[in-house]
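Report on the following structure.
Only a single protein chain was left out; the remaining protein chains are all shown in position.
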């Protein structure tokens, strides 16, 4: 089953139209990715940065906004790995509030060496961890 | 010629990898859209909200991140209208630093009635203003 | 005993010096106030806004920053009511990481009527709720 995490829409997330400012949806996805590393893989993204000098910046993303999120909404975010490449990983995030889909986000991230800010091969132990959690019906490059 | 505006990468835009946090790119696009309304159309987005109760929230977006932005970078953002629909407008943003493309962003926005948060027809005067500024070679629904 | 809540320092909270950007400390305090309303008073700040049209914007604040917060730090925030005035409430927030004080913040908030954005008397039921939780040794105007 896919990893899920929860957050609250906060006061400061709201824009003058009374709904969550759209770039915050991407921020929510990043916090969900952080939760995925810490709670699902047992390796916090902070530690991955500090000890392995390895990071996953976005290189491409697509988002469908389906319904607005409002102040006080409880948001559930489903995190799926949809593809593991040699030097990239593709993530899919589904944001739901009150069981309705609020947004669907797909983010292609590069695996980079933080000391040189250059693409690198995804470490073996991460490939294995990601593969074991691939969304059903999806494959590996 | 397409509308262009400029901003500086600020201290607070930077993430632990030393580059601009990726959701900030979308925020930059929104500030560029605000500048487009104020400086190109002569109608600030604040006034469009307050007086016309009309807004343009994102319903779909795609982004290609080409190179990272760093603290102190001067960013030029080109704003193009690529499609004017009955109830939607599609925008393209090209972010450049030192004449290199940092990101390309396409955002489909719905035109909404802010009092009911429901889709509405794009006002005539805005259709005309957008059409007059359509990116070359592009059309209208 | 004072109300306490917890949060994680997130990726996006970090500035180019590798520590939490100082305005985020005030944001953390606001999220702690939101948790206080929801978890301690059983009335979310969102509901207070929507149903009672009552809010508590900051009118004065003082902050001592004692030690930096870093990416991945678990932060515990203690929320204390230190004064209940006729139209204002004073809050004290103590932020700790690894049992060391990271910052002490005192914020005077006005009670306002959101429809007119004007000061109003703190509602009786809130005065009682705040008084019952006054920090030891502190009084009421």
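Letters A, B and C mark the chains as written, and numbering starts fresh at 1 in each.
By definition in this document, contacts are C-beta pairs under 8 Å (C-beta built on N, C-alpha and C of every residue); 3 or more make two chains touch, one makes a residue touch a chain.
Predicted model, so just to flag it, every value in this text is computed and none were measured.
Within the full complex, the chain left out of the display is in contact with A, B, C. Taking the complete complex into account, residues 11-12, 14-16, 18, 21, 23, 71 of chain A touch the chain not shown. Seen from chain B, the chain kept out of the figure touches residues 8, 10-12, 27, 30-31, 34, 44-47, 49-50, 71-72. Annotation for chain C: contacts to the undisplayed chain at residues 16-19, 21-24, 26-27, 30, 49, 55, 57-65, 68, 112, 114, 117.
Simple rule for what comes next: only the chains that are shown with their structure count from here on.
Where chain A touches chain C, over half of the residue numbers in use are shared by the two copies, so each contributes mostly the same positions. Think of chain B turning onto chain C: fitted on CA atoms, that turn is 180 degrees, to the nearest 5. Chain nearest the geometric middle of the protein is A, using mean C-alpha positions. With each centre defined as the average position of its C-alpha atoms, the distance from chain A to chain B rounds to 24 Å.
Put simply, the C-alpha centre of chain B and that of chain C have 35 angstrom between them.
In this assembly, the C-alpha centroid of chain A lies 29 Å from the C-alpha centroid of chain C. In chain B, the positions touching at least two other chains are 16, 18, 21, 23.
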